[in-house]
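Here the complex is missing one protein chain, while the rest keep their positions.
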Amino acid sequence: MAELTYRDAVARGIAQEMARDPDVVLIGEDIAKAGGVFKATVGLYEQFGPRRVRDTPISEQAILGAAMGAAMTGLKPIAEIMFADFAAVCWDYFANEFPKSRYMTNGQVKTPLVVRLGNGGGARFGAQHSQSVENWCMMIPGLKVVVPSSPVDVIGLMAAAVRDPDPVIFLEHKSLYATKGEVPDGEIVDTLGTAKILRHGKDATILALALMVPRALEAAHRLHAEHGIDCEVIDVRSLVPLDTQTILASVARTHRVFTVEENPRLCGWGAELMSIIADEAFYDLDGPLVRITTPHIPLPAADVLEDLVIPSSARIVETVLRTLSN
Amino acid sequence: MSKKIAPDDISAEVRLELYRTQVRLREAEQRAFDLFLQNLVKGTSHLSLGQEAIAAGFAVAMQKGDLSFCTYRGHAHTLARGVPVEKVLGELMSRDNGLMRGKGGSMHLTSVEHGVMGSYAIIGAHLPIACGAAWRAQYRGDSDVSVCFFGDGTTNIGAFHEALNFAAIWKLPVVFVCENNLYMEYTPIADVTAVEHPAADRAAAYGLERIIIDGNDADEVLRTARSAYERARRGDGPSLIEAMTYRHSGHSRADPAKYRPEGELERWKERDPIKMYRARLLKLGVSETVLNAIEQEIKDEIEAATVACKAAPPPSTDIIFTDVYADGGWAWRN
Partner (left out) sequence: MDILMPQLGETVTEGTVSLWVKSVGDTVQPGDPLFEIETDKSSMEIPATCAGVLTEIRVQKGVVVAVGTVVAIITETATSGQRDSLPSAAPVPAAGSIIAPAVAVGVQRQLDPHQAVVTPSEHYGPGRRADGVAITPLARRLASVAGMDLSQLKGTGPKGRITARDVAASDTKPSAKPVFASGAVVSDIVALYADVPHDVLPLDGMRKAIARRLLESKQTIPHFYLTVPVFLDALNTLRADANTALSERADGQKLSVTDLIIKALAVALQQVPEANVIWAEDRILQLRRADIGIAVAIEGGLVTPVIRDVGSKSVTTVSAELKALASRARGRKLQPAEYQGGSIAISNLGMFGVQEFSAIINPPQSAILAVGAAQRVAVETDTGGVGFASQMTVTLSCDHRAIDGAVGARLLAAFKSAIEHPLRLFVQF
């Protein structure tokens, strides 16, 4: 057992897979000798060498296109897009190329690749470097989308993503890079499409992702200690494939649901989950479905402004309290 | 085989193969057009009538294992790698015997078995992808080459520039072939490009040689292809080749190509690659009999394929939800 930061867990997860399989390769901007702008790939160049850990020019389309061509012909590339916002720069590959290739070619072409992105806000980078784009990715048929919230999940889900034969979008949260968690020794392999109940409770279900997970846990603790409201907190972890069963089972127990989403209001990931719940679990619901989200605005840069718009644990407490009390 | 063919760097067999290939591409494409008029080819189709020498020349020069990537104007490139005519026509006609059973359509013809690693409908998307396939060859020490075909219009999109730079700095075994047919889609390429030769005049920007060839001369195409492939296999990196040609039909079937100046089409039809190659073969001593036999064989092949496709059923609807993911299914939830 060791305590590891989220960023070190990224490097460890990649190293675990690269050591296991010589076809796993890593490309991106400044990821090799520099160890990545967020220091998430430190040590990999030293361990695996320039042939397997390669820096690229600032060419997002070339990075993803090359990852796709290599994946189609036998390698297992991990490609980094430094800031998740830059997915927009190479969106053709996310939306049109790698998720559709297998289907359009009637199963001939495979694209077993992983795209890692530096996702999310809270770091004062401003509107074009702070977005959470998991909802953009969730919408494209053929992609898988994974959003870990803890170091152990980073490693386990990275392993699962690399081993998965489909294209997997792996969203690392920039504001979680410095957080720490316990990680067991040895190989860690998790399963895509599995959510985790981090706190059991009976009064309400709170669904959260990434940075919103520790905030939801903190809110649940305060709700219980100060208001006697006992919330179940679920780290959704995997948007596609989605662990609908765990979520619906929780709703069947608590009858009230909240999502905490860092996406802007419209079409955040929680909108889709609430839609599924409102349909399948309609008769388990004892009250309206409430989403706690960032407002539908670009993110401001200044710290006091950003902190007011991204959901905080205080806002989660306040919303749950207001919704559940009469 | 006539004993009178002059020996040079291209053997008689290869020349006949070049001819046969070009004729097949022409006949198949023409048949596709005819079937469209009969309302049997659905959706959109982009014909490459008149550009056969490029597809044939580069394909015949390839070795088994070499990979090709082309655009939505890809019927010829697909057929040139040996994919059966029936499978291509079947895909165009949305039949179950189509190359992808109707799931991809004309713009996405793919046959991994033949090294046809996709036809790409988003302009420029496949250039970086071809770089990726070449990167894999370099990484593993494989000797195959990735050959990437695109039009003159592609040279102005971002992915073109990213891919060329990327291939150059990593010295990837990829050959980029720009089929300059003088028109972007409906607009003359000259109106939208800052330089005269949209590909060749950009080569220097990536440290590459300026190569312009007559894309309607299959022999010249073949020689250029061989040279570029050898360079790539040696580890000397990518090539960018601009092949001048002309398309006889519009951009797509919806386009009657009225934007062409008077007489331009006629002038280029004088330089029809197949007409010219036939004349060359006769001059080199190949008999009419041999050429007629090839032509008849191809006609019969096309006819048989047409009959088979007309008789083929539409795709079974139960394939709609298959192969979204590697497990063969579509499931995004449990």
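Descriptive notes on the structure:
Read from first to last, the chains carry the letters A and B; within each, the first residue is number 1.
The rule we apply is simple: contacts are C-beta pairs under 8 Å (C-beta built on N, C-alpha and C of every residue); 3 or more make two chains touch, one makes a residue touch a chain.
Note that the structure is predicted; figures quoted are calculated from it, not measured.
Note that the undisplayed chain, when the full complex is considered, contacts A, B. Among A:56, A:135, A:194 or A:294, only A:194 touches the chain left out of the display. For the chain left out of this panel, the touching residue among A:217, A:260 or A:274 is A:217.
Not every partner is drawn; the one left out touches subunit B at residues 320-321, 327, 329-334. Take subunit A: the residues that touch the chain left off the picture are 1, 149-150, 152-153, 156, 181-194, 196, 198-199, 213-214, 217-218, 220-221, 224-225, 235, 241-243, 245-246, 249, 252-253, 255, 276, 279-280, 282-287, 326.
By definition in this document, only the chains that are shown with their structure count from here on.
Note: centroid distance subunit A to subunit B, computed from Cα atoms, is 41 Å. Contact residues on subunit B toward subunit A in their complex (touch as defined above): 67, 99-101, 103-105, 108, 110-113, 117-118, 120-122, 124-137, 139-140, 146, 158-159, 162-163, 165-166, 169-170, 319, 322-326, 328, 330-334.
Contacts from subunit A toward subunit B in the complex involve residues 25, 51, 54, 56-57, 59, 61-75, 77, 92-93, 96-97, 101-110, 112, 141-142, 144, 164-166, 193, 240-245, 276.
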